[in-house]
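To start, the structure under review is shown below, and the notes come after it.
Left out: one protein chain. Kept in place: all the others.
Each chain carries a letter (A and B) given by its place in the written order, and its residues are counted from 1.
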Amino acid sequence: MNPFLAAAVFIILAPVVGILITGLDRILTARMQGRVGPPVLQPWYDIRKLIQKKQVAVWGAQSFFIFCYLIFIIFTGALFFAGGDILLVIFAFTLAHVFLVLGAYVSFSPYAHIGAERELIQLMAVEPMIIIAAIGLYQVNDSFLIGEMADHPGMPILLLPGVFLGFIYILTFKLRKSPFDLATSHHAHQELVKGSTTEFSGRTLAMVELAHIYELVVMLGFIWLFFGANLILCALAIVVIMFLEILVDNCTSRVRWQDAMISAWFVTLVAGAGNIFALSIM
Amino acid sequence: MLSNVRYMELLIFLILFPLLIAGLITLIHGENFRRGAVICGAVLVGIASLFALMGSVTSHPIFYSVPVGIIGILIFIGDIAISGYIIFVSTKARQYLVTAITIIQLILLCAVEYLALSDHATIPELFLDQLSGIMAAIIGIIGGLICVYALGYMREYHTEHPERPDKRPQFFGIMFLFLSAMFGVVFSNNLLWLFFFWEITTLCSYLLIRYPETDEAIKNAFRALLFNLVGGACIPIAFIVIFLSHGSDLIGLHELVVAGPGIALIPAGLIGIAGLAKSAQFPFSSWLVGAMVAPTPVSALLHSSTMVKAGVYIIARFAPVFEGQLIGILIALIGGVTFLAASAIAISQSNAKKVLAYSTIANLGLIVACCGVGTAEALWAAILLIIFHAIAKSLLFLSVGTVEHQIHSRDIEDMTGLVTKMPRITMIILIGIAGMFLAPFGMLISKWASLHAFVESVPPFGILLVIIIAYGSGITAFFWAKWMGKLIAVGEPQQKDESHIPKSEKNILYILSALTIGVCFGFPIISWYLIEPWLQNIYQSVTELISLSNIEIMFMMLFLVLIMPFSLARFSRSASRVPRYLCGIPESRSTEFIGSCGITREIELSNYYLDKIFGEERLSRISVGIGIFLIVLILNIIIVGGGL
């Protein structure tokens, strides 16, 4: 596909897919708790509602940083689906998150501040694994271009089982799911209030939500790369993985940041780094 | 285009002219004269170094023999004088370890000279190629800017510390002497010359670190001297090896590299160790952290943008020799370990200068890793790193120096909400920090390139380095981002007050931030006209290192970042202000709230330093251990290799 077309398709379709997945996620979560749950389109209603609210902020700069966050998440995704260089995608991704963190810092609010610090810890915890995943995919495909990775006829996952496992582990951080929802959480009412998003409201919060949705699609895109051209298997895997994530989310409680970070690094080292090291010897 | 002879005159001018300025400043006192001389000197040196850069844009290096035979003897005498001086000060300060090493070095040097006398070589002494050109431009332009900045800074420094002796004439004299020596290092082809200039830079660093004359400063100055001398002592040994095994024809840098790994590996390894010490890699790194007691312009010039780069410069020169060799891999591993450990330690630091110092060590580590791997792609990344790091880091050092004089603290915690007090300076620091770790700025481009380079080279060690970078980049993001956060976290807006900052300081900061952004736009040009031709010369065939589409993407990102500030105004208007959420407790003033029992409390927020995990002492102990192990391994290989 033409890269620009692919990027445009991503920008338009990702929210649809993301909202459906998030909506199903909420229903599934409710069912696991013996409830009925909201309509599938609930995330969409939430975002639309937030846009209708009046904008309040501690400092105006907050919304600026969050705007940058959204723009760069979209940019990351567009670059990804346009088939760009995977390392650049990762770096743009990091840049986007730094904007989110800065947005949280600006307000000088205790809850947002702790949220920002923890957001950074999460960033530090997942970054190695994401880069290692990119390198692993390079080793299999012999190219850093996502466009070429996507056409891989075989199944990269067969050569990268460790990398895949490690990636699933850090996916929990990225989806902000328990036990690694350190910075902010989908579940209400806790000691951090809403962590890094505490001081955002109205349109700004809507941008955060939208960015999370784009982010979800990008992360699922990464999973796709492990399956190359086998789209059906890939879809199946995504269903299974999302189900597991939701299950874990519902039956664990948040861990301390030390445990989260060290365990993520450990898994990265053993599963991820071990895997690519073995590949390079072969 | 000038003719070759003209270029050689230019090189000699660059080496001698700063020396002249240094002499004038030291001898003729008086603030106004000094001011004039420093500015003139800086401008002329800057322009001349640009000419040198332009001159290097030819496909082949230009060599030049200095026709005066006596200079060889003069350099030898100079070496002896430096050693003599060091012996003198170190015995006076009872630093006998330093004395001992200097004496050993002197003996080795006499041996070298003895061999050189019996076997007189005819090799060109000076040369100019693209790498020298780039280094010269860094030294000339950034060095010049820092010297001008130092004018205002040192005046404030002495008003702030009246108890410290005011030796500004000597200070500026040494700065210019240092510039001269650095030009010498990058233009020398004759290794004996190079060593002489190398020793002068060590001496300058020592003198400038002890400038405050406090006990701590003197102690740290000797530590810096000691580590650099230990490293430096390896160079004469390398000379002896060269003379004994291959004769004096190989005492030229170019000749040695061309001779190939079979012959050059052992001398290169020895000189590489000197480079590691100079660029503060583990296990030598502690001297650079100690060197932060020096006035900030010194830290900016010597300890981040130029002198420590001499270390990586020399390793980069020998990179083709190291390619695929065990010694090269070990050097790369030292660089990798240093990158990881120093970044991790930076997390636990709240002193801004120490954060900068550790991040400098870390980045030098990355450069060393690239050079040790030694493939064309890795070297490409290394040179870009040298350029970007020199600019962004000196910008950061200088702006921290400026802030320090305004808020009287170098603690990052004290910089909370600096954006309201000094919006411009904060903007500059933010640019500097972004330049250090964020896409699409330079350092990140280089990191990206080095990942590309490592993944294919010397399996499986390349992958080891990749893993190290993967962890390191997460860590780097953590400590830079939290610093950025501190700067922009506004509790109560402070009165905007930037009027006390000297004009010269401000202007220099503007120029450097423009340069930081400028090289990001210009890096493809630098790559096409300077780095790629240079690599072409060394490796003969060079594949296209950075494909066009990636450049496009980078420009797109840069563009995005640059237009963002304009939308800032729009957003700050549209939101109405509501106090921060404190569980419903009202704020009595912007950062105060009424706590239990009606007591008014201040909100205090500080960053995470995670020192249980990233504590300085613990991590440095571990990494110094690893560093020593690797160095000993290198030495063993050299000894065994030499015996064979």
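In this section, a contact is a pair of C-beta atoms (placed from the backbone, for glycine too) under 8 Å apart; a residue touches a chain by one contact, two chains touch by 3 or more.
Throughout what follows, contacts and distances are computed from a predicted model.
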In UniProt, the chain not displayed here, chosen among "RNA methylase, NOL1/NOP2/sun family protein", "NADH:ubiquinone oxidoreductase", "Glutamyl-tRNA(Gln) amidotransferase subunit E" or "Thiamine pyrophosphate enzyme TPP-binding domain-containing protein", goes by "NADH:ubiquinone oxidoreductase"
Given the contact rule set out at the top, which of the displayed chains would the hidden chain touch in the full complex? A, B
Answer key for A:H152, A:R176, A:K194 or A:R254 versus the chain not shown reads A:K194
Write down which of B:C40, B:A100 or B:V578 is the residue touching the left-out chain. B:V578
What chain B residues would touch the chain not displayed? 578-579, 581, 583-586
Go through chain A and note every residue touching the omitted chain. 26, 30, 33-39, 42, 45-46, 48-49, 52-56, 188-190, 193-194, 197-202, 205
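FYI, only the chains that are shown with their structure count from here on.
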How many angstrom between the C-alpha centroids of chain B and chain A? 37
Which residues of chain A touch chain B in the complex? 54-64, 67-68, 71-72, 75, 79, 84-85, 87-88, 91-92, 94-95, 98, 101-102, 104-113, 116-117, 120-121, 123-129, 131-132, 135, 138-139, 144, 193, 198-199, 204, 258, 262, 265, 268-269, 273, 276-277, 279-281
Which residues of chain B touch chain A in their complex? 416-417, 438-439, 444, 448, 451-452, 455, 459-460, 462-464, 466-467, 469-471, 473-475, 477-478, 481-482, 484-486, 488-491, 549-550, 553-554, 556-557, 560, 564, 567-568, 571-583, 591, 603, 605, 607-608, 612-613
